[in-house]
Structures are given as structure tokens and as C-alpha cells.
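A protein chain is absent from this complex, but the other protein chains hold their places.
Up next is subunit A:
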Amino acid sequence: MNRKDYQFYISGAVKLGVSFGVVSLLARWITGNTILSAPETLVKYGITGAIGYSLMGALALVLFGFLAKKIRNNFHNEQTIGDVMRQKLTPSGYWYIMFILLVTSFYSLFIQAMGAGILIHIIFPIPVFIGMILFMGFCFFVGGVSGMQRIHQFSGVNVALIFGAVLLIPVYFYIQAGVHPVYDGIKLYHPYILYFKNMDAIWFIFTALLIFFGQIMMDRATWQRVFIIQKEKVTMTFSLAGGIWATIPLALSSLLMIIMFGRSYKNIYSLLFELVDKIQSTMLIILFVLFCFSAISSAINAELHATTTLFVKNVLELFRPLTNHERWKYSYIFSGIVCVCLLVIVSILTPNPLKLLFFFGNIYASIIIPMLYIILSSKPIPVVIPYSSLIGAAGGFLLIPFTNDLKAIWISFAISGVICLFVYILKKAPIKS
């Protein structure tokens, strides 16, 4: 493939096998979110929540693997989620889904950038702005300018660093301190973590599955990878990526125990980054910092690249046909603007993590059934199907004051599901003449 062709930017030169496919998916899904929401899960739902969180993440990837096979079989020449939506939906439905995709993309990018900002703020004695310029510059170069080939090259390094850190740091600490003092410290300061008979955690686990599945289903970068993994290996790749991914939040939970035992905490979200103060060895500090930056940068790179591709190929090109040169040019401009915006927002706002775990949960939960309908149906999609997610999400948000977050998410899921079921039954019913 010609390196100057825009196809090269979108999908790289080669189809991925299982090993590179798994690495690429891990680089996408071990994110700032995984690092930042792990403490919240552990503190709110205890060990049951931590185990459930990893299992549900894995299960969501495995389930999407089966769907991915269906997607690959049904859509041959598509490259992005936008291509598929354009083929299946009416113009208004298409633009609605594109809007949702772009909003969730920007929010996801913002969360990652905020994570990087917090990390720089805690670790480095330099202004956040300067640190962020370097970090965003790197992400712009890899994710925005270089394209899929370079992202894959960095994915290998990122995943190696992530595994290096989650393997070495817990072993180092538990050998040094032993499990007993950690247990005693947790029992004294945070005994709630050790309670496993927790009904809330069960609710949380199943809701997490719903949100994870919705997130993966709407993820631009994951869809791109569905189309560049070898067709017969798609399901296997997603299943293995799910299994391997589950080990990371588990390892993070063991790291959090090290930080939390025998002390209280000020901010739940930046808890993991405080590990730096606990680590004595310089090599391990460097490894930990590289691990955090790897996880965040690999997610930003994948997300930035996918959003740029989506914007140029599935938004700009619909207004007027673009030449190859123009596609490259607009990709640079768009990704540059996104990076600058993120830089400015993160620099202006005080690095202060937001509520992560269930934010946008209603949107992700309500999109599941409409997306399944869109992907699996071989007939034209009725206009109401994409909008059922809007109704579901709105219904869930409106009910939040009367119920809790988890129930509101299930309500969103149920509303859109019922609408889709209703449409399906109506379409199936024989027409009386």
C-alpha cells in the first residue's frame, strides 16, 4: 500500500493477527479510566467490586468479539463505525449517531488528558502546562499525524511497559512488606473493603457489564480494529484481549492496597498516583511513571486517531469530496485543534478528577439494543431505532433524582430496549390487506 494514501493512515499496511490484535486492543482499553476508576471501584464496592469490574470488562470484550465476527462478515469494505452507520441508517439517524460518537470521543479524550494532567501535577515539579505541551505534542505526533502504523509500533512498547509495571511493583512491595501488615492496615483503616457480602456490588457488577459493553460497542477505535484484524481471528483476538485485560485492574487493586493500608486518603481518584511516594527504588518509580503515561498515551493515540478518521471520512467527506492530499491535511488540522483544545482545558482547569465510573452510563446503556438492532438486522433500519437511545438516555437522566445512578442506567437500557422490541414486533407483524 502506498504510504501517502489515506487508507494507510486509517488502517496501516497489514492485517493484524491474534498477537498484534490483542496488543492493539490492550493498548486501547488499558486507559486512564482503568487507572483512575480502579480506586473508586475498590473503595465503593470492596474486593467483590474490584473482581467484578475486571471480570465484566473481560466479558464485555469477549461478547463484542462475537458481534465483531458478525460485523466483519456483513461489512466487507468498511473501515470505521461511521461507514457502517452510513450504510445502514437514514440521514437523520446517521447524523444523530455521529453526534453521539463525537461527543463521547471528546469526553473520553478529555478524561485521558485530565488523567495525564493529574499525573504531571503530582509527579513532576514543573508547571502542568509545560508537561502537558510535551505530552500532547507526543500524542499529536503519534495519534494525529503518523496514523495506524505508528500507533501499532508504540502499542507494543506501551503494553510491555504496562505489564512490566503491574508485574514488578506488586511483587517488590509484597515481598518487602509482606501481606500481613497490609491486611492489618486495611482492616484498621478501610474495613469496608474486605466485606464481600455486598448486594450493591452485585448490582454494580452487572451495571458495569452493561456500560462496558455499550462503551466498546460505541468505540471508534475498537471498530477500526475490527476491520484490520484478520477475519477468521476476530473472535479469538477479542476473547484473549478480554482475558488478558482482566488481569490489569486486578493487579491495580493489589497496588491500591499497598497505598491505602495504614492511612487515610484525601482524593480517591489520584490515589494510585500517590504510589510514587511509597516507592523507594528509582527504577520502579520510572517504571510506574512510564506505565501511567503508557496507559494514558496509548488510549489518547487510539482515540485521537479514530476520532480524526471519523471526522474526516464520515463528516467532512459528506459535505464535499476530498482529494487524498486534503484528507491528510484536514486530519492534521483536526487532530491539532483537538490537542490544543485539550491542552488549554486541562491547563485552565485545576487538575481535579471528575466522577468517572457512571458518567455517560445512561448513554452507553441506552445505545446497546439500538446498535444490536442496527448491526444484526438485514432489513432497512426504521428511523426510530437510533433515536430510541436518545429517549432511553433522556428517560434515565430524568429519573436520576428519584432513584440511584445504577437503577437509572438500567432504566435507560430498558426504555430503548422496549422501543426497539416494539418496532421489531410491528415490523414482523403481517400487513393486512
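One rule holds in what follows: a residue touches a chain if its C-beta (ideal position, glycine included) is under 8 Å from a C-beta of that chain, and two chains touch if they have at least 3 such contacts; residues count from 1.
Keep in mind that, in the parts below, contacts and distances are computed from a predicted model.
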Protein name, per the UniProt record, of whichever chain is missing from view ("Malonate decarboxylase, alpha subunit", "Histidine kinase", "Nodulation protein E" or "sn-glycerol-3-phosphate transport system permease protein UgpA"): "Histidine kinase"
Per the touch definition above, residue among A:L36, A:I100 or A:V182 touching the missing chain: A:V182
Option touching the unshown chain, where A:Q149, A:T247 or A:S377 are the choices: A:T247
Residue numbers in subunit A that touch the chain omitted from display: 17-19, 22-23, 47, 73, 76, 159, 163, 166-167, 170-171, 174, 179-180, 182-183, 186-187, 191, 194-196, 232, 240, 243-244, 246-248, 250-251, 253-254, 257
